[in-house]
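Of the protein chains in this complex, one is absent; all others appear in place.
Labels run A and B following the written order; every chain starts at residue 1.
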Amino acid sequence: MKSYHALIIGGGGTGGALAHDLALRGLKVTLVERGEVTSGTTGRHHGLLHSGGRYAVKDKESAVECIEENLILRKVMPGTFEENDGLFVAITEEDVEYSRLFIEGCTDCGIPTHQLTREQALAIEPNLSPNLILAVQIPDATMDAMRMALRFFATAKHNGAEFKTYTEVLDVEKTGGTVTGVRVVDHRSGKESVINADIVINAAGPWSGKVADMVGVEVPIRPSPGVMLALEGRLCNMVINRMTPSGDGDIVVPQRGLSVIGTSSWVVDDPDNLGLPSDHIEKMYAEGEKMIPAVRKAPFRAAWSAARPLIGPRGADTGRELSRTFKCFDHVDEGVEGFVTITGGKATTARGMAEATANVVCQKLGVDAPCRTREVVMLPHTAYFTG
Amino acid sequence: MTKEITFKVFRYKQGDPAPHYDRFTVPCDENTTVLIAMQDIRRDQDPTLMLRHSCHHASCGTCGMRINGKEELSCVVKVLDLGTPTVTVEPLENLPLISDLVVDMTGFYQRYTAARMPYIRQSEFNPGAEPPEGIDRYTRYENCIECGLCLSACPVAGSDAEYLGPAAMAAAWRAVEEPRNGDGKHALNWVDNEHGCWRCHIAFECSEVCPSNVDPAAGIMNLRRKLTGSSLLRLFGIKR
Partner (left out) sequence: MQDVQSTQDTVRPKRPLLAWFDVRSRKLGSWAFALNRLTGLGLVLYLFLHLVILSLLLRGEAGWDAFIKLARSPLFLLMDAVLIFGIIYHGLNGIRVGMVGLGYGVRAQRGLFWTLMVIGAALLVASIWLVFTI
C-alpha cells in the first residue's frame, strides 16, 4: 500500500500552503478534503491582504506577521493582488485621536504609513464620506480569496503533492499512542479506504476541534463567524478601513466589480451551522455607509457568514478578544505521537503558518530541508485545474 | 418567515448505472440561498451530497448549478424568490460529470488559459480618481469568475464537444482589447478556426446567464469583426 510522509486534513489555505511547503522540501504529501478545496473558511473571507494596520495597536505579534507576509506574497504570487493600497479613514474626533496611536503602532511594527489630508484622500477616493477628517495610507491589497489559495494548491500539485477532494475523514487510525493514518470515504463512489502516513496534520480550521476529538486530544478552537455583505459596483479602489479599534463593519474591500463590507463576530459550536442574522447584515450597511455613503444605495449582491478558526479557551464569547495569530500544536505532550494541529491565523499569514508547521513536521520526521516558499514563485491558480 | 421547500436534486455516484433524483425538504427563510439549502441537506439529511462552493458571494464561480433549468450561481439565488414549491437542482451541462452536482472543470480551464489573458486589468471604476502616491494606476481582477455557466447554457457547446466556448473566447477578446503583456495576436490566431469564434451561432445564452458582466457573446462578435477587418485588408494587399 502506498504510504506518505505527511497527510494533511483540510483543503483550505493553511492545508494548501503546508502541502506546498512540504512538497518543496521533497516530502511525499497528500491532502484530504471532504468537499472542494477552499470550500470552508478560506474562500469566504473578504479578500484583504493585510498590511497589519488593523492589528498594529492591540495585537503587534499579528501585525508584524502580516506586513512580513504581505511583502513576501506580493513577490511569490505576482498577478494575484489588486495592489491599490488601503486607507484608514478618520471621520470623528475620536477616530483622529486613535490615529496617533495607530501611526505609532504601525511604525513600531514596520508598517509604512503616509498621512493624507481630507482633500488629498477625497481626490484619490471620491466616494469617501464628506465627514472625513484625515486618512492614513497603508500597504493593504486585495485578492480573490479562492484564487490566491489555489496558487498554493497548483504549485504543490505540480511538485507532486496529491489532493483527494470529496474525501471525508471518518476516523483517525492509531497504533498505541501513535497516529498512523486516516480512514476515509470517497464521496464520488462511496468507497472507504485507509491512507497511511508517517505524520498526520490537522489543518481543518474551524473543524479542527472535530478532528482532534477523533484522536482524543484537545484543540482550543472557537469557530467564530462573521457576516459579510457584497454590493454591486466598486465603490472604492483602495481598501477602506475605519480608524477605530477592531469592530463590526470596519472595512470596505473592493473586489472585481463588487464592494465587500465586513464583518461582525460571534461564537458558535458547530462550524457547519453558522446562520445569517439579518441584524448583522443591517449593521454592515449602517457602519459601511459612515465611511462610504453610497453603500446604502448600492444594489445588494450577497450576504454570507464565514467562521474564523480562532484560538482561545472554550469559554470566551464574542471572539473579538481572541488573538488573530496562529498556533502549531504538537500533541506529543498529550501522549499522542505523529499528530500535529495547525490552526488560527488568516489568509495573509497562511504561508508563514505553513513554514512554522513544516519546520515542526520535518523535525519530527528527521528531515533536514530548508523552507523555500519565500522565494519560489507560484504557478497561476488555473494550473490547479489544468496541471 | 420560514417555509418548507422541496428540492429535487440530481444524484449520481461513480459506478451507478444511471443518474436519478432525490427529494429533500428544507426549511427556508428570506436569507436562505439555494447553496445554503444544499449545505443544510448535506449537514442534516445526506452527508454524501457533493457540491462545489467557496466564496458565497458570486466572486469565485464554483457554485454554478442549473436551478429550475436555468444556469445560476447558487450562492446568490434566494430560494423563496424562485416562487416554486419544488426547486430542481442539477449540475452544469456540457462538462463531464464527476458526481452529484460536481462537474469536471479541466476542459473549461484548458480552453480558458489558452487565451493567455492576464487576470489583473486596469480598473475603470471612479474614473476621475487620482491613484495615491506609489500606485501607478488602479487595477482590479478581470470580470470572468470562471464559473462555466456560459458553457452550460451554450447550444453550440452541446453539439460540438471541441468548441472553445464563450468564457475562453471572451478571455481572448480581453487579451486583444487590453493586451498588457503581448499584442493579442496569439489570441486572435487561436480563435480563428472552425471550433472557435466562427462556430458561434449567436444565441446569446452565454451573455444571458453570465453572473459577472462579461458579455461573452459581444467578445466573440468583436473577435469576428477584428478578424474580418484584417482579412478584408489582406484581400486588398494591406498588411497590418
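What we mean here is this: contacts are C-beta pairs under 8 Å (C-beta built on N, C-alpha and C of every residue); 3 or more make two chains touch, one makes a residue touch a chain.
Here the structure is a predicted model, which means the values were calculated and not measured.
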Inset, instruction - Taking the complete complex into account, tell me which visible chains touch the one left out. - result: B
Legend entry - Residue, one of B:Leu80, B:Ile120 or B:Ala218, that touches the chain absent here: B:Ala218
Legend entry - Listed residues B:Pro96, B:Pro127 or B:Gly237, member touching the removed chain: B:Pro96
Legend entry - Residue among B:Thr2, B:Thr25, B:Ser159 or B:Asn213 that touches the chain left out of view: B:Ser159
Inset, instruction - Spell out the interface residues on chain B facing the chain that's missing from view. - result: 12, 19, 68-70, 93-97, 103-104, 106-108, 110-111, 114, 151, 153, 155-159, 161-163, 165, 190, 193, 195, 200-205, 208, 217-218, 221-222, 224-226, 228
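Criterion: only the chains that are shown with their structure count from here on.
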Legend entry - chain A-chain B separation of Cα centroids, rounded to whole Å: 26
Legend entry - chain A-touching residues of chain B, taken from the complex the two chains share: 13-15, 30-31, 33, 36, 39, 43, 47-48, 50-60, 62, 75-76, 98-99, 102, 105-106, 108-110, 112-113, 118-120, 123, 125-126, 128-135, 138-143, 145-146, 212-213
Inset, instruction - Can you check the complex and tell me which residues of chain A touch chain B? - result: 35-36, 38-39, 42-44, 47, 79-85, 114, 116, 123-127, 137, 144-147, 166, 168, 185, 187-190, 228, 230, 233-238, 254-258, 260, 272-273, 276, 278, 281, 301-304, 306, 380, 382, 385-386
